[in-house]
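The complex appears here minus one protein chain, its other protein chains still in place.
Chain IDs A and B follow the sequence of writing; residue 1 opens each chain.
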Amino acid sequence: MLIYMLRRLGFALVTCLFISVLTFVIIRLPPGDFVDAYIANLAASGSSISVDQAAAMRHEYGLDRSVLVQYWNWMSRVLRGDFGVSMMWRRPVTEVIGDRLWLTMVVSVAALFLTWLIALPIGIYSAVRQYSFGDYVFTMLGFIGLAMPNFLLALILMYFGFRYFGLNVGGLFSAEYVQAPWSLARAWDLMKHLPLPAAVLALAGTAQLIRIMRANLLDELRKPYVVTARAKGLTERRAILKYPVRAALNPFASSIAYLFPYLVSGSIIVSLVLGLPTVGPLLLQALVAQDMFLAGAIVMLLGLMTVIGTLISDLLLMWIDPRIRLEGR
Amino acid sequence: MRQTLMAERVALAVRDLAVQFGSEQGVVRALDGVSFDLRAGRTLGIVGESGCGKSVTARSILRILDRPGIISGGRMLLDPGSPAETDLARLKPDSRQMRAVRGGRIGLIFQEPMTALSVHYTVGNQLIEAVRQHSAASAAEARARAIELLREVGIPRPEARIGAYPFELSGGLRQRVGIAMALAGEPDIVIADEPTTALDVTTQAQILALLKRLQAEKGISLMLITHDMGVIAEMADEVAVMYLGRVVEFAPVRELFAAPRHPYTRALLRAVPSILATPRQRLSTIGGAVPHPGMRPTGCAFHPRCGERLGAVCMERRPAPVPPGQAGASCFREEEVAA
Partner (left out) sequence: MSATAAGDPPATATEARFAEATQLQLTWWRFRRHRLALASLVVVALFYAVAAFADFLATNDPHATDARRSFIPPQGIHLFDENGFNPHVYGLRGVRDMRTFKLTYAPDASRKLPVRLFVRSYDYDLLGLFPTNIHLFGVQGAKPGEGIFLFGTDQLGRDLYSRMMVATRVSLSIGLAGVLLSLFLGVLLGGISGLYGGWVDTLIQRLIELLRSVPTIPLWMGLAAALPNTWSVTQVYFAITLIISLIGWTDLARVVRGRFLALREEDFVVAAELAGASQGRIIFRHMLPSFASHIIAATTLALPAMIISETSLSFLGLGLRPPAVSWGILLQDAQNIQVLSGAPWLLLAAVPVTVVILAFNFLGDGLRDAADPYG
């Protein structure tokens, strides 16, 4: 068990390193460096700096050093929680991101729970009643869920909400709470706004997970231990819920490892359509304005978020599978 | 004297049992009129090649056929002739009555000790569940009973092993757990479906000895399904030979080995390696393979592979089934002898 945990932890660290390198690459990709962009930015607002000043700035930020040194400098600042200054906002990146990261997490996690809540019972139903009418209906719905990119679904919901109910379905807060400090009332307001974006985000993943659950359970239902359970005299419901469903939970739990990155990914684009105050719209603005420190910080933080999600799914897997838990006992 | 009295009582009588599997290609008759008696306290061996319907018979009796299999005819009488006579074919599979039979009256032992236990729960969890299903025992009592059961089936240090997961046990120990599980509801009938096939030879012998001992101690009626003639010779009192969903021969074990009546039985016996064979003698095999039940040959189902075929009659007409409770074979040669 310890070995398993250490291995997963080690992998998580490597992933973090990988993400940091990717982020650094993304920051450095646009032609020109931070100072060029800064000069262009200043020029746009009518002021300018001299060539000497620019060189001094380059030296200050270490931009005249080798790429490795730059990476090292950047990493050591990031590790201290300093993601640099956003050019677009002229404020520290952490300040600009603020609550948005947590809201991204809240939306993604809500979507994850919703995905499970829907996929588990439907997956079980579809496997146990294979080829029934309900199975076909859910399979069909699942396919449509897979085929509809979630931003399209968001667009369509927006349109119908606007057209037939005259309401703006976007946002995570009512108008009076958008700028308000955190309070119970604001949290409750958030809860009330959460279901729609979570549902939009959850749809494709749910469809996928239903298919995974159905396929796994169909496999498990054919295994001899199900016959054992029935031969004991257990009711059909108990025999199925206690044994094959439990076994099928395994791949179900490990699916978080890729479902969560997928949901975080999706939240970016859905947030743009639904106008959610997550990091999504901020990332797009930052990229369009080539505000690379802000964009890099967001990419990096999103990556870290998924690493944590994956780690949690590994622990969950360990908890439900005694073979992993007892490894090396 | 007591022996004969017990021998007369029939614990389970199966009559004309028919099972169908409906599929896209049409209906497949997996069992096509199976009849036999399981006598109380005795061992009935059921033998045949893979695919002849042995396991389907076992699952039909317990009413746990996989979909789309259905029982399309026949009766399965528990305690026939007594006031408590029950036809299992008429019970609903998930009814309280049928569930009381499963595990409570009829226990089932599996072929695959590896996969017959769930890896997600401890041995104790699965065993205690079986105990409590058929008694009003408290959790502590059930646990004590489970430990007792593990001891009875010869598992050393049962107090420790009860907390083990199946994957932590050897194959032999797992099969012992399987036997303990079958006995947990104190059934008077046990169906063992190829209980030793997946085990190595030494373990096989130990498990067979265990089954014999438990049967004697508890007076269990044992239905032993196997394809191994050696196991039959060792264990069975009577033998039903099955081929393509039918009983083709029924006989006391000595009679079967001494004077097999059906050509299929003779072929099966010839295929057993013998210590008396001359060195380098080729082992006899039965030509061809068991046909798919959906493509049952006309007439006697065995005729395409039969070395003693009589002629047109075997291809056109079905030989009469073996009358239940009597020794006999379902073969036209047998009818010739009788006539």
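Here, a contact is a pair of C-beta atoms (placed from the backbone, for glycine too) under 8 Å apart; a residue touches a chain by one contact, two chains touch by 3 or more.
None of the values given here were measured: they were computed from a predicted structure.
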So which of the visible chains would the left-out chain be touching? A
So one chain is hidden, and I want to know which residue out of A:F83, A:Y125, A:F151 or A:F293 touches that hidden chain in the complete assembly. A:F151
Answer key for A:M105, A:L209, A:A239 or A:L283 versus the chain not shown reads A:L283
Sole contact to the chain not displayed, among A:W72, A:F113 or A:F143: A:F143
For the chain that got dropped from the picture, name the residues of chain A it touches. 11, 14-15, 18-19, 22-23, 26, 29-31, 143-144, 146-149, 151-152, 155-156, 158-159, 162-163, 168, 170, 257-258, 261-262, 264-266, 268-269, 272-273, 283-284, 287-288, 290, 295-296, 298-299, 302-303, 306-307, 310
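One rule holds in what follows: only the chains that are shown with their structure count from here on.
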Centre distance in Å when chain A and chain B are each reduced to the mean of their C-alpha atoms: 54
Hey, which residues of chain A end up touching chain B in the complex? 222-225, 227-236, 242-243, 246-247, 320-323, 326, 329
Chain A partner, complex, touching residues on chain B are 59, 62, 64, 66, 93-94, 99-104, 107-108, 110-112, 115-121, 126, 129-130, 133-134, 165, 167-168, 178, 181-182, 184-185
